[in-house]
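And then subunit A:
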Amino acid sequence: MSATALGQLLPLFIAVPLLSAGLLVIAGDRRRLHRAVLFGALGLVTAGGLALGVRSLDGSVLAASLGGWPGGIGIGFAADMLSALMLVLTSALTIVGAAFAYGSRVANSQYFAPLLLILIGGVNGALLTADLFNLFVFIEVMLVPSYGLYVLSANRREPLRRVDGARLYVTLNLLTSTILVVGVGFVYGLTGSVNLAVLAGAAVADTRVAVAAGMVLFALSIKASVVPLHGWLSWAYSSTSPAVTGLFAALHTKVAVYALYRVYSVLYDGDPRLLPVLLVLAVATLVIGALASVGEHGVRSILSWQMVSGIGGILVGLGLSTRLGLAAGLFYLVHHMVAMGCLLMATGAIEVRYGTGRLADVQGLARREPLVAAAFFVGLLSLVGIPPFSGFVGKLMLVTAGLDAGRTVTVGLVLAASLVSLWALLRVWDAWFWGEPTAPHGHRERLATAALPIVGAAATAPAPSGRGSSTDEERTESWASGETLGPPTGVLPVTVDPDEDVTRSRIPFRLAAPAVVLALATLALGLGGQALWTVTDVAAQGLTDPSRYIEAVLHP
Partner candidate 1 sequence: MMPFAYDWSLAGIDLAIGLLTVAALVSAYRIVVGPLDADRAVSGDLLTFSALGMLVLFGVRTDNGWTFDLVLIAAIVAFLSGMSLARALTRGKR
Partner candidate 2 sequence: MDAILTVVGSVLVVIGALVFVTAGLGLVRFPDPYTRISAVGTAGGVGMILIVVGALLLAPGVAALVKVALIVVLQLGSASVATMALGRSAYLTGVPMSPGHYDELAEDTPGREGGRPAPRLPDMD
Partner candidate 3 sequence: MATHTHGDGTVDLTAGTASALSWPWRWLVFWCWYAWALVTSSEAVIKDLVTPGDQARSGIARVRSNCRTDAEVTLLSALITLTPGTLTLGTRRAGAVGEEDGDPDARRLLYVHGLYAEDADALRAEIHDMERRMLHAMRKTGVA
Partner candidate 4 sequence: MTIALTVGMLTFGAFYLFSKRELLRVILGMVLLGHAANLAIIAAGGTDRRALPFVGAADVEVQADPLPQAFVLTAIVIAFAITVLLLALAVTGRADDAVATPGEARDPLEQAASDARFPRAERHAAAGRIARGRAGRRTGVRP
């Protein structure tokens, strides 16, 4: 098939998930069907992404102008190595995340599969579009199902914090989208186009465009949680269910980062005047994320801050904007998605089965859950950049690129932050994995105060109708009044057997498997760093010299 004809197939990356979603909604609550269609569609997308990646290895770009309109008139779609890489990653991680969600039963809802499919359709659109306004639209297509997934975990047995988190998440994203769309509008007002290829270099040529497009970068930075707009993430991400946090971690901030890379590469043509600012913000994000991570007491808060810190690391690559720096940043991006996913799913499995996300509540899991512990530790090693895992190659290349560009302070802070991150994660390891296995601490008090009826009901369905004491309000109140109760991680209640054998594993394999898979993946990406580096290098080349991308979009 010709490149033009192939390019016309790009919208299928969105059409397949969305059509699946629509049909599943019509089909109603048929779980087996939902599961099969979900994984089938995700598998198709991953396979398509891989094919796209193989095709892009020589730096070529597939493009289309939709609706058969000339380039620049219709909405432009384009896939280069960067898009392909992100497509594969996001869909592959979504498969793992969805598997975890099914393991943790968040996916029991009939809304789960359709929402997730729409989400992935939005992600794919955002990754493929070469049009600023269309980017806004697809970011919305990503966001709205995300709100849905968020609230799915806020059912009536969950604490109020889930709703509070959803409120924060939705309002913040709405504000951000508004800023984004105004930025796009201003860019149109100044240049008469929203097509990335038409806009290539416009921000260098006209300072006004640079400021207007600065609004776009600004909005994307909020979504990516760049300092000083970082605060929301740890609150919002730690307030939903572990499965949802896992999915979001892989998708949202990373798509925002992708867009930052793309827009800066094309619209600003890598303008060196802004690089110091970008670098300062990136490093600040990196350091603040790492520091805040040490100060937390809930595992998902710790990990959320690590996510922020990781964004900083990824953006250091953009702040350098050399080919080496961009390749390193992208490598770090891939690594961070995988390693973070591994950690979130390992701790998520524990949170789900032990009913708490607090450091103080659980211990001795290295012996009780060796598989999950191993996965966690691999994730930890990888995240702080210890060989032979992917994080090592990522950090090494980031440091090398930084030194290559003469940014020694940056490099110093990158290294220092990784030590702080190590300390933050070691706290989790120390508290949760070492020591003698016991029953979760916070749990008995919780049982004693409020959750007992729920546990009873869960064990002996159908329950009596008078389950008044299990309302959120009352539970939350008891949680609020009890000093010993943990934060509402929302995975309570877990059945507690007083004669529980505390050395017997509680986590079934299906729940541990996602973390293990990702642990193996981060190992493979470290050992097989050659292949990934080749890919990110091609992607970085496309960013430093976007001419082929621009040409393809203008003349698909």
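Just so it is clear, a contact is a pair of C-beta atoms (placed from the backbone, for glycine too) under 8 Å apart; a residue touches a chain by one contact, two chains touch by 3 or more; residues count from 1.
Selection rule, in plain terms: all candidates are chains of the complex that A comes from, given by their letters.
As the structure is a computational prediction, the values presented were derived from the model and not from experiment.
Interface remark: subunit A makes contact in this complex with candidate 4 (options 1, 2, 3 or 4, touch as defined above).
By the touch rule above, subunit A contacts candidate 4 in their complex via residues 133, 136-137, 140, 144, 147, 151, 154, 160-161, 163-164, 166-168, 170-171, 174-175, 177-178, 181-182, 184-186, 188-190, 295-298, 301, 358, 360, 476-477, 479-481, 483, 485-488.
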